[in-house]
Structures are given as structure tokens and as C-alpha cells.
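Single-structure report; data block below.
The other protein chains are all here in position, but one chain of the complex has been omitted.
After this line comes chain A, so read on.
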Amino acid sequence: MSGATGTYLGMPPFPRAAKDAVRDATLRANLRHATHTIRDKRAAAVAELPDWPELRAAGAAIKDRTLRHLDHYLVQLEERVTAAGGVVHWAADAAEANRIVTALVKETGEREVIKVKSMATQEIGLNEALAKAGIRANETDLAELIVQLGDDLPSHILVPAIHRNRGEIRDIFARNMARWGRAAPETLTDAPAELAEAARLHLREKFLRAKVGISGANFMVAETGTLVVVESEGNGRMCLTLPETLISVVGIEKVVPSWQDLEVFLQTLPRSSTAERMNPYTSMWTGTTDGDGPRVFHLVLLDNGRTDTLADEVGRQALRCIRCSACLNVCPVYERAGGHAYGSAYPGPIGAILTPQLRGTAGELDASLPYASSLCGACYEVCPVAIDIPEVLVHLRERVVQGGPVTVRGTRTRIRPAKGHAAERAALRAATWALDRPGAMRAGQRLAGRSRRLLPRRSLPGPGRAWTASRDLPAVPAEPFRDWWQRRTRGEDGR
């Protein structure tokens, strides 16, 4: 067992991966059931608050203001964390963050760490980096445990094993738990209580043994240097309090200026993500405290493309994200394609705008992500920090096909249009040409009208096949509206 989960590297572009996922009936059923359940619960939880629109606007405003003065708040945070006994490290990219964390773990002499569920460490592939250094990272969130034991990849921000049903989970536990520690009971069934108990017993040994804990954070409060983790299972509380050393890897956009700002997010986050009024566990810590919790605390502040994203006026709103995953749960594309098709730790609509900004649009997969949406707008509607995801999607499509200004590692540059769009570009420019000349447009309409009985409605050749594979074409009318209009106008004029 390598100790590493798989990797997203080398995955095919979204349409190809999604095509395979759509054909997987079990996956479709699992996702449909899970997303619709959470979706409905979220709607009910949000409807309870009469001031939801104000909370949403406040959340967006707090994040925007903080991002505008990010340099100030990060420096303040560093001062306060340091004053409280913590050590702050700055990581420009994934490789640097992994180097820092690996070195910190090695210093302790430990070969094993326990982890709180963390998107930042998924993003940088920390578990894989630690495994290369001979350090085993044990995931302790139930869903992350399922993913890790199954040698699988997370497919959802909140529920990384959403693509699995309980029968599959039982099999994974029965087959693989023993290799990682305490085995699953021989009599294990797929009853949720039994599965939870097997995980509890398996994890308990790891919690009690571990000397090093690794976490992310949902928020960092600049005024006191306090980190905040919200969770449901209590595994996070264990990881944050039992080990001697705690290392937290946190994206720089997670800072908020003051405790008062948490008032907004601690209402909107649980309702948006788990549909709870309040999450069961909220852990907050400020540096280290004698006789209580870890004796050593390291904070690794992660950039990894965030500063570059911040430089883009339209795209920067993606940095408001508080990782609630409401956008995934309402997304009709996510529901059918599943999380793996997005090829990154961030699936769904937010992933489709975050990944191409953090990683750039040079890769084929990353360039395909902004197109992984019908632009239906359901994601924007539920977003608790009002990220206009469709707006950013279209903005990034433009970056892919038109090229334009971007910031790469702090340097403003222009990227060229991506390859592979030549035919499409020609077609849409030709369409504009024709549509900007009513005579040409009309000639086209009349040609279609005259040849309408010759036009196939079920089997178009070439690129049109993508349409007629599942849909009939409408019958082309004998004449376009404008011809009828003109005849009618002439008739009334008596000419």
C-alpha cells in the first residue's frame, strides 16, 4: 500500500470523462439520490432565515473588502499567530508547501500523521508528497477515510465519497481496513450504524497513537490570530487537540479581519453545506496554550495561484468561496458527470472556475472546465457569498478562445488563444458576419426553407452529429418570419 490516494494528473478533458460517467448507472443513481437529498434540505434550512439575502450580501462584502486589503490582514495574522506561540510559513506554490510540511513532520521523527479533512492539502497533493518521504497520512473524516481505503479520489468538497453507496462502502471497509490498522468486524453489514462504528473503532487507534496532526482551516481571524475549523464528526476536534504537533495548511483567502465577521459565515456555511443550523463541532485555536492541546503549532499560508487570481477583476470573486459545496449539490452537470470528471480537488461549478484560475488554462482538461456548464445559474442562486459563477465561466471561456491578459506568478502577461478551437472560431465569426448582414442572413434562411425537405432531422453529418445523436431537429419552416412580415406589410399597404 503506497499510502497515497490516486492523482488527478493526466485526466482527459471534461466532455470525455463526463461521457463515461453518464453511462455509469450506479454512479448516476448514487449522485442523484445524494445531491437531491442535500439540495432539498439546504433549501429548507436557508428558508428559515428571513435575512438570508442580507447575510449573503454581507458575506460577499466582507470577503471582497478583506481580499482588497489581503496584504494587510495576512501580515496582521502572522503577527498575532507568532505572538501566540505559533510559527508562520509562507508557501508560494504546492511544491513549496509540501516541502515545508514534509520537513516539519520529519523534524518530529514521526512516520505517521492524522489529518482533518482539508481541501488545501488535497489541492497540493500533500498525502502523496508525504508518502514519497515515507510518511503515512491517515485521513480521519469518514468520507475521506472511505476514499483513502478505496484507493480512490474525492469527488465532492463536503462529501468526498458521495459517488459511493453503502454497499460499496461496506466492501471497501471489509476488504481494506485491516491493511491500514484495525480490521472491520467480520459480520459487517451495510447498515449505517455498523459502518460508522467500524470507522470509529478503526480511527480511535489512530487518534490515540498520533503525535502529529495536519489540518486546514475554514477561517483565520486576523485580529487575534485564531484559526477556525467547522465539522460534523468530531474527528477534527481529536486531530486538533490530541497530537503534540499541529500543522495547518491554509489558503491565504481564508483570512477574515475580525471575530464579528464570523457571525455571518457561521450562519451561512453550515446551512449551505450540511443544511444544519449549526455544525456540531466548531474548533478555534490561537497559537499554543500551556497544558492544553498541541505544544507546537505551525501555520503554512498557501498562495498556489491565489494572488494571480486576485489580480483578475472578474475572476477574483472565486476567492470568496467558503467551500460549502451548495453549488455542486444543485448543479445538473455535476449530478450527471460526477466529481472526478473535473480533474481536481475542486469539482462542480466552483471547481470549473477555480481550477482554471489556480492552474491556468494551458492544459486540455483545464481549458475544458469553463465549458462544463449549461449556464443555468442554479449555482449562483445558492452561493452564500454570491459568486456569479456563470459570469466567471464565460469570462474564462473568453480567456480560452480569445486569449488575453492574465497574471502568472505575479507578472502581467497576455496568453494566446488555446489550440483546437479554429473551426469553432471560424464558424462563430462567420455567423457574426452573416448575422450582421440581414441580406446574407435572409439568403441563408431562404436556402434552408427551399431545401427543407432534403434536410435530415435525425442524422446530421460532421459536428452536427453531436446534436442528432440524442435529439431530432425541428422542421424548417417554408418561410422565415421576416418574409411573412414583409408580405403582410405589403398587403396592408395595398401594394
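One rule holds in what follows: a residue touches a chain if its C-beta (ideal position, glycine included) is under 8 Å from a C-beta of that chain, and two chains touch if they have at least 3 such contacts; residues count from 1.
Following the convention adopted for this analysis, contacts and distances are computed from a predicted model.
The UniProt record for the undisplayed chain lists the protein name "L-lactate dehydrogenase complex protein LldE", from the options "L-lactate dehydrogenase complex protein LldE", "Rieske family ferredoxin", "MoaD/ThiS family protein" or "NADH-quinone oxidoreductase subunit M". Screening A:134, A:167, A:192 or A:463 for touch with the missing chain picks out A:463. Interface note for the absent chain: among A:26, A:189 or A:402, the touching residue is A:402.
Within the full complex, the residue among A:15, A:134, A:167 or A:192 touching the omitted chain is A:15. Among A:119, A:269 or A:337, the one in contact with the hidden chain is A:337.
Interface residues of chain A facing the missing partner chain: 14-15, 18-19, 22-23, 28, 313, 332-333, 336-337, 370-378, 380-381, 391, 394, 397-402, 424-425, 428-429, 431-432, 435-436, 438, 441, 445, 448, 458, 463-464, 466-467, 469-474, 476-477, 479-482, 484-486.
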